[in-house]
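Note that one protein chain is taken out, while the other chains of the complex remain in position.
Per-chain residue numbering starts at 1, and chain names A and B are given in the order in which the chains are listed.
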Amino acid sequence: MSNTSLTNSSLFQLSQMLASKSISSVELTQTFLNRIDTFNPNINAYIALDQDKTLAQAKTADVRIAAGNAEPLTGIPIAQKDIFCAKGWQTTCGSKMLANFIAPYDAHVITQFDNAGAVNLGKTNMDEFAMGSSNETSYFGGVKNPWDFSRVPGGSSGGSAAAVAARLCAAATGTDTGGSIRQPASLCGFTGLKPTYGVVSRYGMIAFASSLDQAGPMAKSAQDCALMMNVMAGFDERDSTSLNRAKEDYTRELAKPLHGLKIGLPKEYFAEGLDTSVATVIEAAIAEYKKLGAEIVEISLPNTGLSIPVYYVLAPAEASSNLSRYDGVRYGHRAAEYTDLMDMYNKSRAEGFGAEVKRRILIGTYVLSAGYYDAYYLKAQQIRRLIAQDFVEAFKQCDVIMGPAAPSTAFKAGEKVDDPVAMYLQDIYTISTNLAGLPGMSVPAGFSNGLPVGLQIIGNYFDEARMLNVAHQYQQVTDWHTQMPELSMPKEVA
Amino acid sequence: MALSIEDIKKIAHLARIEVSDSEAAATLTKLTGILGLIEQMQAVDTTGIVPMSHSQDLAQRLREDVVTKTNQREEFQKIAPVLGNGSSEKAVDHGLYLVPKVIE
Partner (left out) sequence: MEWEVVIGLETHTQLQTNTKIFSGASVKYGAEPNTQACEVSIALPGVLPVLNKEAVNCAIKFGLAINAEIAPRSVFARKNYFYPDLPKGYQISQFELPVVGKGAVTIQVPAVGKNPAYEKVVNITRAHLEEDAGKSVHGAVEGMSGIDLNRAGTPLLEIVTEPDMRSAAEAVAYAKKLHELVQWIGICDGNMQEGSFRCDVNVSVRKKGSDKLGTRREIKNLNSFKFMTQAIEYETRWQIETLEDGGTIHQATVLFNPDTGETRAMRSKEEANDYRYFPDPDLLPLEITEADKARVQAQMPELPEAMKARFEAQFGLTGYDAASLTASRELANYFVATVNKGAEAKPAANWVMGAISAKLNAEEKPLADSPVSAEQLASLLKRIADNTISNNAAKQVFEAMWNSEGEVDTIIEAKGLKQVSDTGAIEAIIDEVLAANAAMVEEFKAGKEKAFNALVGQAMKASKGKANPAQVNELLKKKLTT
């Protein structure tokens, strides 16, 4: 079978090929590494690659497969967002601050993939400390949207997004604090899931906003996401916010028909601010669901508009504190020249952090500082409850909520870099689920002038299996998720 | 609450981030814009609403008081930063992390 159809195969298909020995993990991994060699220099999806480590894991996987104790993802090459500490791997979180940081331990997510026998293909590019919606804040440079190199892949999981879309990995991990899995999934045209807060352990995942951060899968299909979730989800005693629930099989409901499914459409998600061509695509997707037997209910999430102000108080506040550990004392960047302790702190942090990260640290420091705490932080936490309450009411009327994942398709690189507020508005439809702690996903639903559009599905707490079912059934009758960008061979290779 | 350059300097000092005057000015415009966005919250009446810190209403889990960590000093100090100020040595000495003299 041809290399493209190989790199285009689903995790399920790859798993079968590996099991039937029609291909080895080393061969499969090498195929992806070759493709990365060819296309990554242009796309810049990866920050760190280590062929020896990667192939060694592939060899181990082949032994395990031969021994007959393989799991579904054994031998499959997965790209890891560079926010996860992976022992012996450069782990930068997209920052100069950690440019030379070799993680001395494994994040829970990394351990889970290791135990499953998956192969770590490399560490993917991202907005610095996950603060961004275009991957343009990365110290390691922007990432190109495989559908149009002049456009951004979205963020903060932009490297993982481009890698999945350009088939530079079989699947990837991402993290989502305000939309960092769903918005890039929408802009790059693949399936991404942000689970219920607490379902995937945050241990070893470099913190941005602790009460909002959640890791999830970024893959070609809902089925692939389900297989990824089976590996990523699970209780971890090292994370106090990790939920101690019975292990579940996220594929168990995929085949269920959707007759009688109640889909809620929040009017606020279709109001002004939504690109009309995006709206058209979403409406077509809803029509498809009607054909599948779903009922449509109009609902309201009245506080949606407040989610951005609330988020831009809470997330920076938590971040300003989470990022205080980067002081140049024990690891990370220390200024080359400094006069005293204060000067060492001020210079190391001024040099190590990029502009957007500094902005958010300063906002966070301000809203927590004496005299402003009640007006900003406390107020935001109160409105956060109102926003969560909106969803409680909504789910009394419907099983899942649908709408756009992002207000527009991929925008031009540089278009919003100097306008933080415009950039922040990218997350208008995704942030409120993080504030509520609810699961959300983005599913390819079509195109607008050749650029992918994602349908967002929001579920109730712990309803991931149902959401995956809802997405999977749609993907049985549509082929948006199978479409991939035409990548022209770089000159020197062609 | 309108920000001033002095506010920016004060916040930057609290956050231990050096800002030049020009940076402070640029930051001021951006932060003012963001705070404008944030100000929308003030229109909402939140009297009596319990602040929400966590999405799950759960209690803290407790850990058994058993030693599970072993000495990894060597491993951890391999990634110590370079001392700087002309030295390319790691900022560690006899297992201690080195910083400019701490004044009490």
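The rule is short, and it goes like this: a contact is a pair of C-beta atoms (placed from the backbone, for glycine too) under 8 Å apart; a residue touches a chain by one contact, two chains touch by 3 or more.
Keep in mind it's a predicted model, so treat the numbers as computed, not measured.
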From A:L73, A:A118 or A:A207, residue that would touch the chain that is not displayed: A:A207
Residue among B:S4, B:Q42 or B:Q72 that touches the chain left out of view: B:Q72
Residue of A:L18, A:I43, A:I78 or A:C93 touching the missing chain in the full complex: A:C93
Absent chain, residues of chain A that touch it: 84-85, 91, 93, 98, 101, 103-105, 107, 202-207, 209-211, 237-241, 317-318, 320-321, 323-325, 327, 329-331, 341, 345, 365, 368-370, 373, 377
Touch list for chain B against the chain that is not drawn: 14, 16, 53-54, 56, 58-69, 71-73, 76-77, 93-104
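By definition in this document, only the chains that are shown with their structure count from here on.
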Euclidean distance of C-alpha centroids - chain A vs chain B, Å: 24
Chain B - residues contacting chain A, complex: 1, 3, 7-8, 11-12, 14-19, 27, 30-31, 33-42, 44, 46, 49-56, 58, 60-61, 63, 72, 75-76, 78-85, 91, 97, 99-103
Residues of chain A that touch chain B when the two form their complex: 100-102, 104, 197-198, 211, 237, 240-241, 243-244, 305-306, 308-310, 312-313, 320, 327-347, 349-350, 353, 358-359, 361-363, 365-367, 369, 372, 375-376, 378-386, 388, 420-421, 424, 435-438
